[in-house]
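This report concerns only the one structure given below.
Heads up, one of the protein chains got dropped from this complex, but the rest are sitting where they should.
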Amino acid sequence: MDSFAGFVSLSLVKATPLVFAALAGTICERAGILNIALEGALTVGAFAAVAVSFATGSPVLGLFAAVLAGIALCALLGIAATRFGVDQIVAGTGLNLLAAGGTAFGLVVVFGQPGASPEVHALGAGGEKALIVAAFVAAFVLQAVLDRTPWGLRVRACGENPRAVRSAGVDPRRVRVTATVVAGALAGIGGAFLSLGELDIYSDGMTAGRGFIALAAVIFGRWTPLGAAGAALAFGALSALQFVLQRAGVPSELMQALPYLAALAALTGIVGRARAPAADGVPLDERPAHIGRMAKGSVENRGD
Amino acid sequence: MSAALELHGVTKVYPGGVRAVDEVDLALEPGEIHALCGENGAGKSTLAQIAAGKISPTGGRVSGADRVGLVHQHFELVGRLRVWENVVLGREPRRGARIDAAAARERVRELARSYGLDVDPDAIVETLPVGVAQRVEIMRELAREPRVLVLDEPTAVLAPVEIDALFRTLETLAARGTAILVITHKLAEVLAHAERVTVVRAGRVVMRSLVAETSIDAIAHAMVGGTIPALAERARTDVVPAFVARDVAAGDGAHALREATFEVRGGEIVGIAGVEGNGQTALADAIAGVLPYRGTMSLNGRTLETLGAGARIGAGVRSIPQDRQREALVLDWSIAENVALGDHDRAPLRRGIAIDRRAENALATRIVERFDVRTPSIRTRAGALSGGNQQKVVVGRTLSGAPVFVVAFQPTRGIDVGATALVQSRLIEARNAGVAVLLVSFELDEVLALADRILVMYRGSIAGSFERGAFDRARIGALMAGA
Partner (left out) sequence: MTARMRPFAGPVTGAVALIVVAAAAMLLAGASPIAGFAALLRGALGGPHQVSETLVQTTSLLFPSLAVAFAFRAGLFNIGAEGQLVMGGLCAGLAGAALAVPGWVAIPLILFAGAAGGAAWGGVAGVLRARFGGNEVIATLMLNIIAALLANYLVVGPLHAPDATGAETSELPRSSWLPLLLPDSRLSVALLFGIALAVSLAYVFRSTAFGYALRAAGDAPEAARRAGIDLRRTALVAMALSGAIAGFGGATIVAGVLHRFNVALSPGYGFIAIAVALVGGLDPLWILVASFAFGILQSGSLSMQAYAHVPKDVVTFVEGLAILALATRRFVAPRTAGT
């Protein structure tokens, strides 16, 4: 059926924002920041893209604005977590609320109407394709950067033991903040793809939890860019499959829930779990302890 | 020749008002090995951090700190990265945008050759034994070609042979013109390898001398600032078996406990001698009931396998853990709340569903008095106490709970002379009163001073046993190193 080609292309379209967000999540976690504000970063990216395209008539400027918006949001997380000692999860939750409230509020301020923006100039089919390709190129590039460049080495070290990074004469705060900046840019592009690539409007709640699916993809991808992109692609295919199976009577909610259910399964480690970076989510001045340690260590002694 | 590093009138006052370092002058000459000695809490580590430019002094002047390498007591390495990655971190050789991995490996090999530090550049650091990991940390510092190398308690985790290897490396370095500052409280090492010695006490320099012109006694006297407080008398006790371990094995990896069979009798202190990382932690954790093990343990004939950590405390197995800040105390809580930890779930501290605050306060007051905890009040945060006073709270809690068997893991680590004497005396008194005590210490001197019987641990097994009166320091040292 020609719908197979349609399925593949729909999968790619559905996967692309997830790939961007998952790469953003990976780079943050490798540097030791558990970025739950990805959802917010996608949201502000999608909104900024449409707002700027609306104001200037240029979707390219819109894309640019999305990058800046994503950077602003994620860098706030990085700065709050490294300079002000705010707990990463708390800060991430705050930023998500901030993004949701700010964009809903912005819709009224910029477009004078709540709920959704009017149609604006979008990136078009060419732009959409370019971003799809860019997402997968970014995965390879990021993998190479992480594995082979000095910055990549510092990021990896920072996610494992920031104190060692400091002893080596590198400021781990800077490393973590730059990681959030890179992540913000990626997530911003992901957001712009949602509003200006796939569609030509912004509407409240359009990110629909993709930032959280991305976190699941990071775990599935075992904290590597290529793995995360692969997982994001699989999740994209799942959501494309939803349109096919819906006609067969499978509830769409079940299909939508699959990535989240899969993420829960990943947390059990039954499907095989790699070790998370030791200092993932750990503030800079604390010695990292493995997340799994608590559960393992507290095994009641029965001898055997 | 101009000094490699000079400190003039350096003072460090911490925000709480603690004067950690007070008007210190210190000059290091190129090519010398200089020992900086002092008791715990004397300000040595702060001074090292200042010398290495890691923290800035609140007064005085430092020159030359930009060329100082610092080797930490607890290594600051990234366990999951390779040796070469750790060594070049922050100063990576590049080829275009990429790290030149070949050049980095070659750099490590070259360092290894020229200083006799045998390390595989591609090994993953967390798989290395401590002694090798320390070489990686030294290499990382040497890669920056420092004029001064500061080592903070470098021998604390090393076996005697490794200590010799370390000093050979340091002597090579010194011969090539690097100034070496070794911070230590082990005086024998000072006399064997250093040329000059500076002693600090309470943040001030109290003695400077050429090693050739002084003695261990003089240095010890300067460190303590008087005579060392006497320990409690060791009374004659009737010993009866209390704790028995048979074929106990626990943990995995290099630091696992492979096999231990021994008994600790009421009224005796059994000392475990050994270098850190030879299974002591797994042994203590297994006894405390926080690490699964194979084999059997019993206390006064009662088997312990069915008891979890809490029930073991109830049965009289009580521990002084090695890391008091993480494993023994809740730093954000008051002393009073802390003394209930472990006993919060049984009488007399628990009444019905509630914790009896009056009993808790009474216990805290008793501990503060009997164990000489220097604190404004029992409401003071545990985290606000000095290390010595924190340890007194922990020891007080452990010994006040009617113990039958006490595991004391490095009970005097990082605390001052006065607190050390108090803790050691209280352990001896507990022994005199019939308590079975298992003392685990990485300081052979402490084990020799306190134990009635010494078991040497090496690679997770008991390598030898010595009765008091037949302690053979050289033989024990050799067994600790695996001879």
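Every chain is named by a letter (A and B) in the order it is written, and numbering of its residues begins at 1.
Just so we're on the same page, a contact is a pair of C-beta atoms (placed from the backbone, for glycine too) under 8 Å apart; a residue touches a chain by one contact, two chains touch by 3 or more.
These numbers come from a predicted model, not from an experiment.
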item: Given A:Val60, A:Ala104 or A:Ala134, the one touching the chain that is not displayed; value: A:Ala104
item: Residue of A:Leu10, A:Leu76 or A:Ala157 touching the missing chain in the full complex; value: A:Leu76
item: Full-complex contact with the absent chain, from A:Thr56, A:Thr149, A:Ser203 or A:Gln256; value: A:Gln256
item: Touching residues on chain B - with respect to the absent chain; value: 14-16, 18, 20, 40-41, 43, 45-46, 288-290, 308-314, 319, 321, 323, 325-333, 337, 340-342, 344-345, 350, 353-355, 357, 383-384, 387, 414
item: Interface with the undisplayed chain - residues on chain A; value: 34, 36, 76, 80, 84-87, 89-91, 93-102, 104-105, 108-109, 114, 209, 212, 215-216, 219, 251, 253-254, 256-257, 260-261, 263-264, 267-269, 276, 281, 283, 291-300
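The rule we apply is simple: only the chains that are shown with their structure count from here on.
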item: Separation of chain A from chain B, taking each centre as the mean of its C-alpha atoms, in whole Å; value: 43
item: Residues of chain B that touch chain A when the two form their complex; value: 70, 72, 76-81, 85-86, 88-92, 94, 97-99, 101, 140, 144, 286, 289-296, 305-309
item: Chain A residues touching chain B - in the complex, by the definition given at the top; value: 148-150, 153-154, 156-157, 160-161, 163-170, 275, 278, 297-304
